[in-house]
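The complex appears here without one of its protein chains, the remainder shown in place.
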Amino acid sequence: MIKAGIVGGTGYTGVELLRLLCQHPEVEITAITSRKEAGMPVADMFPSLRGRVGLAFATPEAAALRECDVVFFATPNGVAMQQTRELLDAGVKLIDLAADFRITDIAEWSKWYGMEHACPDLVAEAVYGLPEINRDRIKGARLVANPGCYPTAVQLGFLPLVEAGVVDTTWMVADCKSGVSGAGRKAEVHTLFAEATDTFKAYAVPGHRHWPEIRQGLSRMAGHEVGLTFVPHLTPLIRGIHATLYCRLTRDVDLQALFEERYSSEYFVDVLPPKSHPETRSVRASNLCRIAVHRPQGGDTVVVLSVIDNLVKGAAGQAVQNMNLLFGLAESLGLTQLPIAP
Amino acid sequence: MIKAGIVGGTGYTGVELLRLLCQHPEVEITAITSRKEAGMPVADMFPSLRGRVGLAFATPEAAALRECDVVFFATPNGVAMQQTRELLDAGVKLIDLAADFRITDIAEWSKWYGMEHACPDLVAEAVYGLPEINRDRIKGARLVANPGCYPTAVQLGFLPLVEAGVVDTTWMVADCKSGVSGAGRKAEVHTLFAEATDTFKAYAVPGHRHWPEIRQGLSRMAGHEVGLTFVPHLTPLIRGIHATLYCRLTRDVDLQALFEERYSSEYFVDVLPPKSHPETRSVRASNLCRIAVHRPQGGDTVVVLSVIDNLVKGAAGQAVQNMNLLFGLAESLGLTQLPIAP
Amino acid sequence: MIKAGIVGGTGYTGVELLRLLCQHPEVEITAITSRKEAGMPVADMFPSLRGRVGLAFATPEAAALRECDVVFFATPNGVAMQQTRELLDAGVKLIDLAADFRITDIAEWSKWYGMEHACPDLVAEAVYGLPEINRDRIKGARLVANPGCYPTAVQLGFLPLVEAGVVDTTWMVADCKSGVSGAGRKAEVHTLFAEATDTFKAYAVPGHRHWPEIRQGLSRMAGHEVGLTFVPHLTPLIRGIHATLYCRLTRDVDLQALFEERYSSEYFVDVLPPKSHPETRSVRASNLCRIAVHRPQGGDTVVVLSVIDNLVKGAAGQAVQNMNLLFGLAESLGLTQLPIAP
Partner (left out) sequence: MIKAGIVGGTGYTGVELLRLLCQHPEVEITAITSRKEAGMPVADMFPSLRGRVGLAFATPEAAALRECDVVFFATPNGVAMQQTRELLDAGVKLIDLAADFRITDIAEWSKWYGMEHACPDLVAEAVYGLPEINRDRIKGARLVANPGCYPTAVQLGFLPLVEAGVVDTTWMVADCKSGVSGAGRKAEVHTLFAEATDTFKAYAVPGHRHWPEIRQGLSRMAGHEVGLTFVPHLTPLIRGIHATLYCRLTRDVDLQALFEERYSSEYFVDVLPPKSHPETRSVRASNLCRIAVHRPQGGDTVVVLSVIDNLVKGAAGQAVQNMNLLFGLAESLGLTQLPIAP
């Protein structure tokens, strides 16, 4: 059994990791930390786990993280990088669900995240944990930077087009919609029920932290800098991201075949039949990404629709997928639950 | 492997049965019928099942139901009773998720359901499938009447009190709230999104078909006719029933101990600590019933709060639980998925 | 024009007062206070008011409240009572939307609200602002205690029965469901969208502050102490309260006629035809209370269904109705907007 620790288990990513890991046949959760809630049984905070998770939150000091085989950081940005070196030195593998190791350009990272990086050398070592692109590198890694939720949906949607070099990469548009759980479990006015239900809005149009992450990913695929406009929106659903992607074809190609071939051996990516419209609930509570590709009116514009559950494929599920790769397990182990619909 | 058939698989109960059965380690779904959708792959109607359910809907005639080990009827009331005898004669076990076999008093059934019963003798044979009360009888049965959603939540909530004879059974109140999936997947105006969201209402106050079913159950527990007022409400959630139950104590008793003892060996019933308030999402997509019992201000009024997922413990999950009993399997087999929260 | 001031205008009650008062033909809003947001234009916090409310929040000191004709307190409990005497002395009329003046029994008030009362003598003077009961007393008052949201819905529902003396007042049950705006605009985890949507729960079953207020009101109507069980629930809607009320008839009576007669001249109370089920959206954003009365199966149990918009008839609208009475205006002035449905 893999001994797993979770640092920062009181948010939505944390409780979702708990749900997935405690049903995983090869994992034993041995530690979960929360400085603020130390001593409280996890199931008191999350009644959905009653009877299944017996652990209590512990302080980081008491949690014996160094004895874990793997530690997941479900913490705010800037926390994981403070403890990474010590844990790696102790032989622990790390998966950071925050942004500390996602962006290779340290200056760029500092600009967007507003702090100095504690261990730039480890950023260089870290592997960006999008298995559909980096599977082999992840298998041999010690430190995985789990992708952001928007970046997962957008990169998987653009990937076949950019890899194949069939679109104009100077002006790509990603219009993305996220459920409110993406904003986390912090007490804030703008995500109160009475503020966020029965309404719809864009946010962070001047600039969002996932923009440099997505642009880095697409630029790597393309082999050169891409031009990307990214607009996130808050939509009144609990879970789910819907990315609507726009770009222009530079040469004629069978888009359906291109997508189906690229993802033919990917367990978690499902390319829908032509003229389909995936909905977010078709992946709810699962690690799947469903994608449809369109060419409206037969013109030169490609529209890609890509949906994930932001807490699963966009966070905790992808982290478990990465863990499976790190430990040589079947990639889908513990991640085969069917989506919940309705 | 148990060969399972589903009659009427296009509603919410049907898709939920599919989700549970196709993940059940001892079941093979061999037939699913829908006269109207015959020929359509199930996953075309329910994209959440893509890649996991390869079956297509078949006409009842083509479905070879007689070769199944068990057949689930997820049909409108009045359908199952037409096919029951033939299937029983063929050695098939039956679980009816509709109301055809729930009420023993045939005249009462006819009054509430507005039709003649096709096989009153089989009503007498059928076992009411609430395992927490009828476990042993279910094990030996051929024909199980799966309880209604409200009746499940209400009966499990009142059960310890009525069995112990500690409350006045002449005036019990069950104020129940259901998610909209309880109304089924029929196209109707009053359950449209724009009609049913951001609003709350009672319905069927003059009389609801679950009233005689609940009253029958409580009267059996009490050993005499009980007096029950039952008011159902429609609430803007997809899944979930919350029953708020009121009655008066006739003698002093440790309510918390009474409930904990009654349910101490029930896998699917979770009695919460004193002063708790279970919420429906704490059982979402699971077969659990969570219950809290209160005695406000120390008076003689008992308030019981009981929550289930109407599609799982209130329908498909309970049906699978009954199937496990019918075939001598562990009662929780295939039903241990954790609730989805948030 | 009536010069109106609002103390504490940053919550939902405050913004609803602003919406109603700035459309009221006889009112000029001259001051709105918020210590925390002093200097911020009101329309920056509430974009729905852009172009219509030009005021900025001011500190209480700067707000010249003593020059107002009427001041509304939309503050947390315990604030209004600190400033009441000074404003009354300056000739200002006061309407407190919090609970400082609702409960006449000072000891009882202190027990439930956890503080000493600053001016018990003014509690004795204050008039409980439910116009359907206290209209004449309100007209001559200086100080109005605006009722709570649950108490408004429950009292209007039980009123005809209790006044007529036709029910057993020793055991009455009020099962109430509220939209989430009732919890206010404070940043708290349990009212976040991802915590409060697609779920349903009871709360405060051991005891809620509206219980003594409702009991006081019903006891006054009855002329003796009543027995009341009150259970509030949180339901995923923005606005709306649905009270489902249960009691037992002590003598035969034409319930429909009783309700229609009692409310025949009440502009804001609408008694629905027999067998109706009012829904909360039928009063959304209006000052109406709609009521239906049932006697299921012709038994001796009465079920009353009563719905209001908690922010209007349950708070700001009722306050404006009281203001109209205080100043001799038509009671419905500025309150005739139609409900918003869908």
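When the chains are written out, they are named A, B and C in that same order, and each has its own residue count from 1.
Criterion: contacts are C-beta pairs under 8 Å (C-beta built on N, C-alpha and C of every residue); 3 or more make two chains touch, one makes a residue touch a chain.
What you see is a predicted model; the values in this text were computed from it and never measured.
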Selected from C:Ser282, C:Ser306 or C:Asn324 as touching the chain missing from the view
C:Ser282
In the whole complex, of A:Lys3, A:Arg52, A:Arg85 or A:His233, the residue touching the missing chain would be A:His233
Given C:Ser181, C:Gln216, C:Thr235 or C:Asn287, the residue that touches the chain left out of view is C:Ser181
Among A:Glu108, A:Asp175 or A:Glu260, which residue is in touch with the absent chain?
A:Asp175
Please identify which residue in C:Arg102, C:His117 or C:Arg239 touches the non-displayed chain.
C:Arg239
For review purposes, identify every residue of chain B that touches the missing chain, sorted by number.
12, 179-181, 183, 185-189, 191-198, 236, 238
Hidden partner chain, residues of chain C it touches
12, 15, 19, 22-23, 46-52, 181, 197-198, 238-239, 270, 272, 278-279, 281-286, 290, 336-342
For the chain that got dropped from the picture, name the residues of chain A it touches.
171, 173, 175, 177, 179, 194-195, 197-203, 205-207, 227, 229, 231, 233, 235-240, 242, 244, 246, 248, 275, 277-281, 284, 292, 294, 296-297, 299, 301, 303, 305, 307, 342
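The criterion applied here is as follows: only the chains that are shown with their structure count from here on.
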Of all chain pairs, the one with the highest number of C-beta contacts is B-C
Take the average of all CA coordinates in chain B, do the same for chain C, and state the distance between these two points in whole angstrom.
39
Chain A to chain B, mean C-alpha position gap in Å, rounds to 37
Averaged-CA centre spacing for the pair chain C and chain A, given as whole angstrom:
45
Please list all residues of chain C that touch 2 or more other chains.
179, 194-195, 197-198, 236, 238
